[in-house]
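Some notes on the structure that comes next.
What you see is the complex with one protein chain gone and the rest in place.
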Amino acid sequence: MTSTFAIIAQLLLVPALSPLFIGIIRKIKARMQNRHGASIFQPYRDLNKLFHKDEIISSDATFIFRIAPYMVFAVTLVVAISIPIITTFIPHFGTSDLLAVMYMLAFGTFFLALGGIDVGGPFGGFGASREMTISALAEGGLIFSLFAVSCMAGTTDLLSIPHALLAYGSTATLATVLAFFGFCVALLAENMRFPFDNPSTHLELTMVHEAMIIEYSGKRLALMEWASANKLFIFIALGANMFFPYGIAASADLSAVIISLGILLAKALLFCIAIAVIESTTAKLRLFRLPDLLFLSFIASSLAIIFTI
Amino acid sequence: MAEFFLSQTGFIVLFVIFALGAIASMIARRSDSDANMLGNGFAIIGSLWGALFGGFALISANQTMNFAFTIPFSPLPALTFSVDKLSAFFILLISSVAFLASIYALDYVKHFYKKYSIGALGFFYNLFIASMLLVVTSSNAIMFLTAWELMSLTSYFLVVYDRAESKNTQAGLQYFAMMQIGTIFVAAVFVILYSFTGSTNFSEIRAAAANIPTLWQGIIFAAALLGFGMKSGIVPLHIWLPDAHPAAPSHVSALMSGVMIKTGIYMLMRVLLDFFQAPPVWWGVVILAVGAISALLGVLYALTEHNIKRLLAYHSIENIGIILLGLGSALVFSSLHMPALATVAIIASLFHTLNHAIFKSLLFLGAGSVISQTHTANIEEYGGLARTMPYTAFFFLIGSMAISALPPFNGFFSEWLTFQSLFAGILNNTNGMMLQWAFLIAGGALALTGGLALACFVKAFGVTFLARPRSTHAQHAHESGIFMQIGMGALALSALLLGVFSGAVTGVLQSVGATFFPISSAVAPALSANTSAISLQNGFAFVSGINLFLLMLIAILSTVIASAYVVYRKQRIIEGTTWDCGTPATPRMELTATGFSRTIITIFKAVLRPRLHISTTYKYGESYMPLSRSAEFSVTDIFRSYCYEPVSSFALGASAQIKKIQSGNINAYFLYTFIALIGILCITTL
Partner (left out) sequence: MTLSLTYFLISLFFFTTISMHAVRKNAILVVLYAVQSLAVVLLLMYGAWLDQSIILSIVALFALLVKTTLIPRFFGMLISKNLITFSSSTYLKLPITALIVAGLAVLPSTHVFAPLLAIAPQHAHEIAFSLGAFFISCFMLVNRRDGMSQMIGLLSLENSIVAFAFFAGLEQSAMLQIGIIFDVLVWVFIATLLASLAYKQFGTLDTDTMRHLTE
């Protein structure tokens, strides 16, 4: 019973909190640029506005365009209830395996890219091309970084890793740091943040994710943006709980859950600050320099595995 | 029921049906539709029989069935066949795919009416399927080699069936030559085995194989890898595959790619795992390396292709690489005396074999539908086909998702099992670092391959079916015929079901794995699977097919319902045009396949070596006022230029040198004969 509550709470928490983190990142960036910036709750207002708007769908679009936003958003929901966010005490559905989570996110990327190609505009096409290139190369580093942690924990089931890691102790700090570095690079790559992509540009020279969703409007655009916010939150939660699992609740005890929620928010805040600082201080890398960074992440993760085994 | 199928009569009837189909098709060759109906009809009945045979043998038979047939009044020894779990699995695989491909062919073959002889197509097609079934059930080396050669020969005729195009006949010739070279190695394997064990029967070879000296075991391994690998299409012996598979008619391509190359895998399993009970470790490592290289290079070359069938052929090479990763892990674990983990690895390999057969056939059948409607195989001329061929698009989408290993389809689960066996190898720290690093590199290759395959199928599906049509043919395409849809739909449904019920499939495959690695009751099996989930030892990993599917379905449905009906009901959806910056949108504004993969090709340019050749013709002389420019972007096939070209130019050069003794003068020829005669007489009397 309590585990059902926990899972419903997690299911509602992820979509509820994810636009907040987007807002926080934008606020920090604005402050660093000496602006006031919009309120941190602005993304909620944006989503609300988009849900109430009419849609225009291109006559060139096929059924893929229409179903893609639902697919992408639904996948983030399924992943949300499969990973430990505030507690590891949720029912094991068999969907929380490392590879299952990775490939479900790839499912979302697949439909995102197809939706971009579907309208037949030039932006969607090259956006999909760039996205698939980056995603293909990032997947190796991502899987291996999480696998490094699995080696330490002795299981690839993501729900069991945090507590197994806590029991493992701190003897493998170097490996954790290397794997964390690899994971962070993959996080930036998969969520289309600097230095891979600029989330606030619409110039064809630089946009990747925005290029794929450029034709969407109304509810579908809302779902797409919300899904990418969800994905960012999922990655932040993974980064926080897999590599530094201090404070996560082991049961569905209310006080433990609330403490764990607070600790998670604090860690997520750290992540947001880091992302915002990176976005304000570095430039987006040229496309052909990105593979070097991604291979670096892969090598770092491999080194982490070698140090663990 | 099971006893009826699993008897000697059942076995004979299986082949008799195909023989009847071949003969009936030839007899009816005057009438195209009759030949089509008879040839494919008998193939359908025969494959159904074979599927039932294989299914019953897999599930209910407890021991190997041996059949021996003696031909009266003939000096030949008895023809022996044996059906154990592995053979039963492959019979089921071959028959199911053949069944659905033959249903598809009922409509597809109509495109060849009045052009070529349908009777001949039916003849060779039935013989092809029958020969594949013979290959996986033979238990005698002579019978096996005969069946192997028959398979190569019938598939050659099917490859050159569309002989109006010269590149098809060239592809067929190259295919035939390479198959013969492969058969030399295969024959060498059995010759060496015979010389050491004194028998051509598989059961006797199995009993005596452990006594073969290690050096010769290594030679047998190398010859088997070369011979059977050439049939399976491992890199660098894969040159024939991208040329031969597109040349054949699409349902034959589906069979060749989905099933025929798996017979090479079957024999590798038979020779390496079944004959030799304790192979050395380096065998497994070599196969891991070969698998990793094939997977990576297959997918990289697939990204450069625009011919949709060549693209799918290169993906077959990639998936064979993944199957070999599982087989290599099984070999390594078997040499390290870890039968539990070896079972997991071999289950991964077998499951991926099954899955690849299903989704590759699905993709080839879809490609066949598209090609027959648009009369070209170049994906740069497709576009917008999802509007005119919605069912084909939907089935192709499912095939693309399955091959990219997206849950909840079957590709994901077999790749999951392969990953898990590689992970187990990485974590196994009792046999040295080098072995762990080998598994680590293989794991990295698999991860990279998965991502690149996803990219390739975004390109393939997107450019083919989405956006605007790029040519007039694509504009006027119709949906495929009803039988083609049934064939593809059944394969798509099986892809989904195999994924959802992957636990049950894994359970069945465990019994197949047990034939190789009998697990004593003292050792706990590493894998436990029931209908809903697969889990690995000690809670290391756990995945559930049904739950994945149900959760995703529920999530999608709830999103759709919430968004469409709950949030704001008064939304209007207006149809407009794509944002085109003010100019009318033409098909030229869309993504091209070349453009899509250009980035990845440039990133991997060390391997792929792209060449950009720009030439300009000028109006006046050599410069000033260009008249026209042409740009050609190509990728060099490094295997052709570094492996095959030197060998073939050496062979041609040597032949040219030897040709000099042919002077055209009769007296010279008499002289050669005379000298040879005296020489032989002298030598024999010495």
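A and B are the chain letters, set down in written order, and residue numbers restart from 1 in every chain.
Rule of thumb we're sticking to: a contact is a pair of C-beta atoms (placed from the backbone, for glycine too) under 8 Å apart; a residue touches a chain by one contact, two chains touch by 3 or more.
Just so it is clear, the model here is predicted, and its values are computed rather than measured.
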Need the list of shown chains touched by the one chain that isn't shown. B
Given that one chain is not shown, which residue among B:V566, B:V647 or B:I666 touches it? B:I666
Using the touch rule from the top, list residues of subunit B that touch the missing partner. 663-667, 670-671, 673-674, 677-678, 681-682, 685-686
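In this text, only the chains that are shown with their structure count from here on.
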Taking the touch rule as given, give the residues of subunit B at its contact with subunit A in the complex, in rising order. 383-384, 386-387, 390, 393, 397, 401, 404-407, 412, 415-416, 419-420, 423, 426-427, 429, 436-437, 440, 443-444, 447-448, 450-452, 454-455, 457-459, 461-463, 465-468, 532-533, 538-544, 547-548, 551-552, 555-556, 558-560, 563-564, 567-568, 571-580, 585, 587, 589-592, 595-600, 602-603
For a test of understanding, state which residues of subunit A touch subunit B in their complex under the given definition. 51-64, 70-71, 73-75, 77-78, 81, 92-95, 97-100, 103-104, 106-107, 109-110, 113-114, 117-126, 128-130, 132-133, 135-140, 143-144, 147, 150-151, 154-157, 160, 214-215, 218-219, 223, 287-288, 291, 298, 302, 305-306, 309
